[in-house]
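Removed: one protein chain of the complex. Kept in place: all other protein chains.
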Amino acid sequence: MSDAPATGTQSITSGAQAGVAARRNDVRNRWLLASPALTIIVFAALGPLLIMLVYSFLQKGLYGGVIWKFSTQGWFDVFFHKDIFDDTVGFADAHLSIFWRSIRLSFATTILTLLIGFPTAYFIATKSEKWRPVFLFLVTIPFWTNLLIRTFAIMELIKNEGVVNSVLQWAGLITSPIQIMFTDFAIMLGMAYVYLPLMVLPLYASMERLDFRLVEAGYDLYATRWQVLRKIIIPLVKPGMIAGSILVFVPSLGAYVTPRILGGGKNLMLGNLIELQFGQGRNWPLGAALSITLLVIVMVALLFYVRNASRSGVKSHG
Amino acid sequence: MKCKLIASVAMSAMMIGLSASAALAEGQLNIFNWGNYTNPELIKKFEEQFKVKVTLTDYDSNDTALAKVRAGGHGYDIVVPSASFIPIWIGEGLLLETNPGGMENAKNLQDNWKSPEFDPGRKYTAPWQWGTTGVAVNTGAYSGDVNTSAIFMDPPKELEGKVNVVPEMADIMGLAIAYVGGEPCTADKTVLKKVRDALVAAKPKWLSMDYGTTEKLSSGDWVASVNWNGSTFRARLKNDKVVYGYPKEGFPVWADQVVVLKDAKNVDNAKAFQNFIMEPENAALISAFARYANAIKGSAEFMPADMKDAPELNIPAELVSAGYVSKTCSPEATELYTAIWTELTK
Partner (left out) sequence: MADDVAGKRPFSIKRQPGFGFIAACCFVMLYAPILILVAYSFNAGSSIAIWEGFSWRWYEAAWQNRQVIDASVTSLKIAVSAAAIASCVATMAALATTRTEPYRGMTAIYAAINQPLMVPEIVTAVALLIFFAIIKVNTGYQGLAYLIAAHSAFCIPFAYLPIRARLENMDLSLERAAADLYASPWQAFRYVTLPLMLPGIMAGAMLAFVISLDDVVITEFVKSGGQDTLPTYMLGQLRRIISPEINAISTVLLAISVAVVSVFFVLSRKGGKA
């Protein structure tokens, strides 16, 4: 193209300009195509978040709602607490303990699902081509069933009159029912149950791409099964592990339904604390501030994942 | 093309849906009431008599109801708050003045309920049911004295870690204040500090802070709980080990009222409902379902026989003076109570 005659060069430049114009046209068309989706999302998802940010800086109304006056009381109440009687200011350890409980339980849930999900994903990935879709289907179905139904199912198992206690009593192992419901443990169990498929699927995606020749090489070099697992398989599927962990940790942090039903109102997680402010707590600005705090924590976790994923050279999803 | 087709189908579906809901507005009534508190037979009777479609949405506590309605855009016509909250609702401008006191069936109101303190002349409210708040205990787990707030404020050994406390702030604060010896609605900071400390000390000994007492008491999931008398009555009918205790330190007497919201869309149907429930037979239907007393003359003959002598509905003579009528507390007191309560529920 470079040794075209003079007139050709002319047409190339104008051709290039036409190319640029066409490209700009194309981009504009793409933006138009994407606009309905963006409108709906801005209206019903992103926009309200901004309003919520505004609300966190307003004064709370006596019986709920807000008074349109600027105040940082909402944000102050997230972290600090003025004792009603001594007027001393200290850390809001009630809030902090709820933060801590949420992070602790989400972390425990992630570990639990990892311990169970890793072998399961490995098992599915090492089955024949014919069987893999079947197993995948079996793992995905619980995920698409209603969250309420799954939480309810776990509740039926662990209630005092539930299956677990009945079986243990019938087997003579215990004499009176163990109180599992309404404890932190119950919440963790419920969340692990609900989010298990979310751990298995990314792990499976990673393991499916595992090159088993490397594993075979390890065995050829007299490695034990444990060494092969630790030094070859796990490092290779680390992206899947990280993706799965994020997919479990983030929803667990913001869980609302499961702690509400299994926690009995005494063991609050962040989601429940936020809801409380819009009901009995009568403190909308605080609720808004807490929501934004939760959002920030989640974004930090996601950022960590994105940086990690790109560092290990994995093409980011999509 | 397919996309356009789907989109037009969706649009028309929405149109139909919207127009349908608009058309139904003439013959509809949206009730917002406590959970498990409305007799389906009553609703059916009302629907047939007035050719109206009734929807029923429920809430668990006065605070939730107030919060939801105050947030705006709720879509309800009728709410049933407790009497102690009525002045708040009136003060916030949320109620429509429908004047039930002047309605046809107002003649059936019992004399002591004709012009109550919270709504003189009954300009806004029609009575639903009234009752007491106390404790419910499963005698299989604990056979000692149940007529005391110590059941949840300082649980006996057999009940430690097994008591449920219903998160109804007004009732619990009232019981706790009475327990430490204070006056109802007090704003005295020394008394309230004792209340706060007592509650916070008692909380680790509770099992949970949840609703659903009737079912969980009858099934044995809970062996003790703060509870309302009618709900305990219903639990006892299913599980005869459950007894109701009237705390001798002091217990609140509350009365729930039916009010019409100012932004109600179906005002005529709502007024008709207020009049409807003041008829003896209908009041009896309401009481028979939830097992509480009502404020209408002549309803007793239509109510189930076991309600006449039930211990939950007849306060023992020596405990009558311990009961106090739940009132609206001053804004300062309410602020303090909310602060204590949020400290507790965190």
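We call the chains A and B, going by the order they appear; numbering starts again at 1 in every chain.
Just so it is clear, contacts are C-beta pairs under 8 Å (C-beta built on N, C-alpha and C of every residue); 3 or more make two chains touch, one makes a residue touch a chain.
Here the structure is a predicted model, which is why all the values come from computation and not from measurement.
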For the full complex, which residue in A:Phe80, A:Phe212 or A:Phe304 touches the chain that was left out?
A:Phe212
Hidden partner chain, touching residue among A:Ile98, A:Leu201, A:Ile242 or A:Ala288:
A:Ala288
Absent chain, residues of subunit B that touch it:
1-3, 6-7, 9-10, 13-14, 17-18, 21, 28, 30, 32, 35-36, 55-58, 60, 71-77, 210-212, 214-215, 219, 263
Give me the subunit A residues in contact with the hidden chain, please.
26-27, 29-34, 36-38, 40-49, 51-52, 55, 116-117, 119-120, 122-124, 126, 133, 137-142, 144-150, 152-157, 159, 161-163, 166, 193, 196-197, 200, 212, 215-216, 219, 225, 229, 250-251, 253-254, 256-257, 261, 270-271, 274-275, 278, 284, 287-288, 291-292, 294-295, 298-299, 302, 318
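Note that only the chains that are shown with their structure count from here on.
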Could you give the separation in Å between the centres of subunit A and subunit B, each centre being the mean of its C-alpha atoms?
37
Per the touch rule, the subunit A residues reaching subunit B in their complex are 61-65, 84-85, 94-95, 97-98, 159-161, 179, 181-182, 263-266, 268, 273, 276, 278-283
Residue ranges of subunit B touching subunit A (in the complex, touch as defined):
61, 63-64, 66-67, 70-71, 88, 92, 161, 164, 167, 169, 189, 192-193, 196, 203, 206-210, 219-221, 331, 334-336, 338-343, 345-346
